[in-house]
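Structure incoming, see below.
One chain of protein is taken out of this complex; the other chains stay put.
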Amino acid sequence: MSKPEFVYVTYIETTPEKLWQALTEGDFTEQYWFAHRATSDWNVGSSYHFTLEGEKRLEGKVLISDPPRKLAYTWNGCSEEVRRERTSRVTFDLEPRGKAVKLTMTHDNLDEAGVTFRGIADGWPMVLASLKSFLETGRPLSDDVRTIQAVAA
Amino acid sequence: MDEVFKALADASRRSLLDRLHARNGQTLNELCDGLAMTRQAVTKHLGILEEANLVTTYRQGREKLHYLNPVPIHQIGERWIKKFERGKLAALSELKRQLEKRDE
Partner (left out) sequence: MSKPEFIYVTYIETTPEKLWHALTDGDFTQRYWFGARLRSDWKAGSSFEMVRSDGTVSDAGKVVEVDPPRRLAYTFINQSDKYKNEFPALATFVLEPYGKLVKLTLTHEGFAEGSKFYSGISKGWPAILSSLKSILETGQPLDIPFEALKMEA
């Protein structure tokens, strides 16, 4: 029996290069990924981490780095709640479709009993909707999304 | 860079890299499939490739997936191949220039 996975597809009016940049550069992630800043050289085998106000929240290792087509990394939440969960994996596939890019995010090898699994079904749509708004309008999702996060927590 | 050259110096290891290039993220079993090497030998070769940072691994359940890192090979191409080609091309155009001057 395969472990649960979460797949989310969105189409964004942007270029694969800009989308890749938005997914990997801290200056951009900080703006739409709810103040989380990404740091890495994004080479296969290298580590990466996301910090929030200087504190590490998410980390892992880069598995695939094929700009601007495919990015994959392991996912380890740093909070007390989730640090003991199985290391899961996230894969981004970027495919040009006319003037847009089809972004497929696959998050697999999740611990079905864990907090991460329950959280990402809401977390990923929020982050990816914010990413789409950011690339298309120049603004991420409004701060009101924080109230959703608070309610969901 | 020495570890990379040593890792690439072996035909079995190069064939493992070829396999990952054709299909990334394979398990040990998948990589062994159809190869004349023993499982032990494949494990040993993968270890050397990992040491040279040509392969990185990810544990999925009881299996380990192997991912190819093409950057060290690309760096060899930049540092050791392109540079020499540039030299050769420059030499050829210089030769051509000399021959044309002689014909005048």
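Per-chain residue numbering starts at 1, and chain names A and B are given in the order in which the chains are listed.
Convention: contacts are C-beta pairs under 8 Å (C-beta built on N, C-alpha and C of every residue); 3 or more make two chains touch, one makes a residue touch a chain.
Predicted model only: the values in this text are computed from it and were never measured.
Touch, as defined at the top, links the missing chain to these shown chains in the whole complex: A. Note on the undisplayed chain: of the listed residues A:D41, A:E81 or A:D122, the one touching it is A:D122. The residue from A:T10, A:Q31, A:S46 or A:T106 that touches the chain not shown here is A:T10.
In the full complex, chain A touches the hidden chain at residues 8-13, 97-100, 102, 121-122, 125-126, 129-130, 132-133, 136-137, 141-145, 147-148.
Note that only the chains that are shown with their structure count from here on.
Every residue of chain B that touches chain A in the complex is listed here, in rising order: 24-25, 53, 56, 58-61, 65, 67-71.
By the touch rule above, chain A contacts chain B in their complex via residues 3, 43-45, 61-64, 72, 74, 87, 89, 109.
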